[in-house]
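With one protein chain removed, the remaining protein chains of the complex are shown where they sit.
The letters A, B and C name the chains in turn, as written, and every chain counts its residues from 1.
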Amino acid sequence: MAKVVLQQGLADSFTDGETHWEIDAKDVRALIRELDAKFPGIGEQLNSRTAVAIDGEIFQDPLLQATPSESEVYFLPMIEGG
Amino acid sequence: MGNEEQQFKILNDSTRDAKYKWVGTRPVRPDGVDKVTGRATFGADFQIAGMLHAKVLRSPHAHARIVSIKCERALALPGVKGVITGADFPDISPQMRAAGESPVVVRDLARNVIARDKALYHGHAVAAVAATSPLIAEKAAKLIDVEYEVLPHVMNVADAMKDDAPVIHEDVFTKGVEPKPENPSNVVRRFEFAVGDCDAGFEQAEIIVEDNYSTEAVHQGYIEPHAALVSISEDDMATIWCSSQGQYMVRNYTASVCGLEISKIRVIPAEIGGGFGGKTTVYLEPLGVMLAKKTGRPIKLVMSREEVFRATGPTSGGVGHCKLGAKKDGTIVAAELTLKYEAGAFPGSPVQFGCMAGLAPYAIENAKAVGYDVVVNRPKVAAYRAPGAPMAAFAVESAMDDLAKALGVDPIELRKKNGSKEGTQAHYGPKFNRIGFLETLEAAESHPHWNAPLGPNQGRGIASGFWFNIGGNSSANVHINEDGTAVVVTGNPDIGGSRASMAMMAAEVLGMELDRVKPIVGDTSQVAYSDLTGGSRVTFATGKAVIEAAEDVVRQMRERAAKLWEVDVDVVEWQSGHAVCIAGGDHQPLSVKDIANSAGRTGGPISGKASINASGAGPGFGTHICDVEVDPETGRVTVVRYTAIQDAGRAIHPSYVEGQMQGGAVQGIGWALNEEYIYDDDGRMDNAGFLDYRVPVASDLPMIDTVIVEVPNPGHPFGVRGVGEVPIVPPLAAVANAIAAATDLRMTDLPISPPKLLDAIDSK
Amino acid sequence: MTQFSAPTTVADAVACLKGANGAGKILAGGTDLLVQLRAGFIDPSHIVDIKNIQQTRAVVAHDGGYRIGSAVSGAELGEHDEIPLLWPGVVEGLELIGSTQIQGRASLGGNLCNASPAADSVPAMIAARATCEIAGPSGTRELPVEQVVTAPGKTSLAPGEFVVSFFLPPRDPRSSDAYLRFIPRTEMDIAVVGAAVNLTLDASGLVSEAHVALGAVAPTARLVPDAAAAIVGTKLEDEAQAKLQAAASAACDPINDKRGTIEYRTKVAGVLAKRAAAIAYARAGGQ
Partner (left out) sequence: MAKHHITTTINGDETEFLCEAEQTLLDVLRDELHLTGSKEGCASGDCGACSVMVNERLVCSCLVLGVETAGAQIETIEGVADGDDLHPIQRHFLEEAALQCGVCTPGFVIAAKALLERNPDPDETEIRYWLAGNLCRCTGYDKIIKAVQNAAQEMRGS
């Protein structure tokens, strides 16, 4: 089970404030599918070019990145830069 | 540390890692000679037979409905060949997002390129005219008759957030708040990032400091104004020569705005005369495409400096509030940061990055950052070096200084006690991997600058800063030429010496002499897609692509040698630029040249390529020490000594790492002391030139000392971390903290200009 | 289409200007004219380059003083053998205008006739009691420098007139001058406040004559007789300095703009006048 954490802003809009889950999914795509099944509509939001931090490492716009059991997964805004 | 391997080091020429031939050395950059002799071709340097010169007509009002545009008088001027307005562009649905790296709303992008129904800021493009000379185009622009209905304007966050503020966009309803608003607003979105329970945290606190802060919009101030040349062939293929931070970005955005397929546009990158984030979007290129279509002639557009200031992205000004709560032992138990940033005329300030970056240097159990993205009648902001972070750090690092004072502890000690390290959970979510923040603090503490004596009216300040650094999409091709030299082609404009580091990394992998490796910035048809040059990603991410492509070439060369020797490839090793057979036998090592010579007979030309979405960019931290002297009778602040310390992970070319640190520090000093957008009561920019938009000049500054700390990034083969963004984050507070030390005055509003400081001194 | 002429005599220049019927512009160093041209603020029918007229380029001893051509640049004046020793304040005023590059072009006449209240060379010229020779359709006339500029952007020159040269009067020994300005950076800015002090000492080291002029604190650069009176008969003791500072501040009638506030300009004018006086005093040999 990956530990999945959502930021408050998204949680307010989609999950009635809930921010923490444990989800069994092999990769980011599967994890987003699971979340979307629970909270319809959130999948589109999470798929629209967000960044995901998996165990501290930030991936810009990932889909197939593995989310191993016990990993910590955070959805973040895609980081831009100058 | 005993006999354990040292965890980090301070880079100097004697501590360079000897296992590398090129990494960590300081060769002359490959494009350097062209740049010192004037041969290098920048955006405005292209000419093409038959080209016309175009000039943009810009709104004289901050906010106005465009009632009508009449072009007859302009078109009647001899030499004028065509005029375009917003009506010449496709109307774009609000849902459309640009392809590529960031989810840009194409309709906003298009309407920033040229106004449609309303002009939203002083300088907003309203029409463009092409003529046979720049002088005629300029005269013609004045003959375009635009009727405006002037609307009330709103210039700053405080005014824009008022209930009765004039609304800039009727279709913007604040997102991220409950209940969902029923009326349109200038507040585009509320962001929140939190960990723990802030209220409970502040209850535990024994000492609390808090203050309000404000910063003014500042411009990137690149010396080269935007320029583009567009030519459209008979088969509707557009070629664009221009200076930008990303040729694919230009292609993609221009295609989206003009309603073209990406395959119909080829973008040839010019040398870029500075960007700092300001050239991460398009302004002129779509106008050029439409004028070229209309006139059937190539179109050249060059902005004046005034246009650069009035119409291109500065970064946000805004207001902030920071509250820190600590135990008497110095443990920070709660932090709250609120930021409200001007986005300019369209949504999209970097406030969320400010919320994330501001508190990132500290491990705080209960932390919350709230941000508001607010539209105002100013040019749409563009990225500027660590977008959003310097303003946030100004608040947090000023408050840290106040907290150290309130606690009676050394400001470095306070930062060390609370500093983020490996395993710290950032308030925006993830845990940090190996990072080098504490190491920069240790380097600061042991630097002679920190304990050097100060003169009268002088004070010393310290501040730290963070930037995420990013990876992303990058492509690279490495070709071995017939004579055994190599060409490295990447898709990233070289804005500060990246060709040197690309060639060095390729030469390192290939084991070749550096002067036999030629780096090229390819056009959009020569190498696959790459995200733009920005976010301190090129040396890291494009470097990774170059390393992979070079490794691909090494693999192929080993295979070719194996074929020539009739041995298994597994017994062929690559050593110092040679294929070496380790299975014995009479096989003389083969050089790249030897293998290249016989490439045709062993399977054809040798070429490696890599296209990757790089992850593992290591976060960057820096700590700056600043000494100022204050003239108590005039309020003038002189920076008398400055030291910038930063974890670079691994410096590929230390001189260019130092250059990033020095340049970022000086931009931050300008931001702190003198740079600002000044508007009159009608919302017109009053200082659109280098005379009154005061970037630092050589005589304003001391030498900027640098200390490169190397805590290698485990996510990169050589340990590289991005270095370009971090150095602009600490200076705002470093300067303010030094002024506080010199005057015992906490200046919370930037810029700390002489009138402001003198007023504070006299009111003390 | 704009015409261009580069006459070699004062008479030809006057004729060119007359032909332009008031729509002509004088070009000397060009450092203001070209910026205005480029920005579209002006659209002259005729540009008259006066740099080929010998009198506008010469620095010559004359009547015990010096006559300085109106097109002489800061760099040229700074390289002169005598002027920087006699009139260091005048030279530093002109040399403070812009960068090294601007120094190679910007002229004394242009700085005056551009009629900016913040012109750096003007307070020192006024404090120096300099006059200028003006040529025009009805001949030439000599006018004190402070009577040339009448308002921001406006001069008392009649259509067709232009400044040919300046005259710096004979210099008593034990005299000197100084000019200081305040700008936010160290270079490249327009003065927020400028202060010039020109003084002469008697044998005992007392100030026997003084002239104080301020720039950027009123519609035109102005003489401040009260400030001068505050130091005459003194050795710039603390009390005299304080009086000078107060008198200078009291003479200010500035505006708020992007470069400074009324309060700031008023305060700093006093500070700079005080500091400039101390420099001029030391240069004149005072102790």
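The rule we apply is simple: contacts are C-beta pairs under 8 Å (C-beta built on N, C-alpha and C of every residue); 3 or more make two chains touch, one makes a residue touch a chain.
Remember, it's a predicted structure, so these values are computed and weren't measured experimentally.
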Interface partners of the hidden chain - shown chains only, full complex considered: B, C
Which of C:Ala15, C:Ala58, C:Ile102 or C:Ala278 contacts the chain that the document leaves out: C:Ile102
Which residue of B:Ser14, B:Thr37, B:Ser93 or B:Asn451 touches the chain not shown here: B:Thr37
Absent-chain interface as seen on subunit C, which is shown: 1-4, 6, 27, 29-31, 34-35, 37-39, 47, 49, 51, 73, 75, 98-102, 104-105, 186-188
Interface residues of subunit B (partner: the chain not displayed): 26, 28-29, 31-33, 35-42, 44-45, 47, 134-135, 220-225, 271-276, 302, 304-305, 495-497, 653, 655-656, 658-660, 662-667, 689-691, 695-699, 701, 703-704
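The rule we apply is simple: only the chains that are shown with their structure count from here on.
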Between B-C and A-B, the pair with more C-beta contacts: A-B
Subunit A and subunit C: spacing of chain centres that average the CA atoms, whole Å: 68
Distance between the centres, which are taken as Cα means, of subunit B and subunit A, whole angstrom: 26
Where subunit B and subunit C are represented by their mean Cα positions, the distance between them in whole Å: 44
Junction residues of subunit B, two or more chains touched: none
Of all residues in subunit C, the ones touching two or more other chains: none
Residues of subunit B that touch subunit A when the two form their complex: 97, 101-103, 175-176, 178, 190-194, 220, 275-278, 280, 350, 352-353, 356, 383-387, 428-433, 467-472, 534-537, 613, 615-617, 715, 722, 724-725
Complex contacts: residues of subunit C adjacent to subunit B: 39-40, 182, 184-190, 192, 258-261, 263-264, 267-268, 271
Touching residues on subunit A, where the partner in the complex is subunit B: 5, 7-9, 12-13, 48-49, 53, 55-62, 65, 72, 74-82
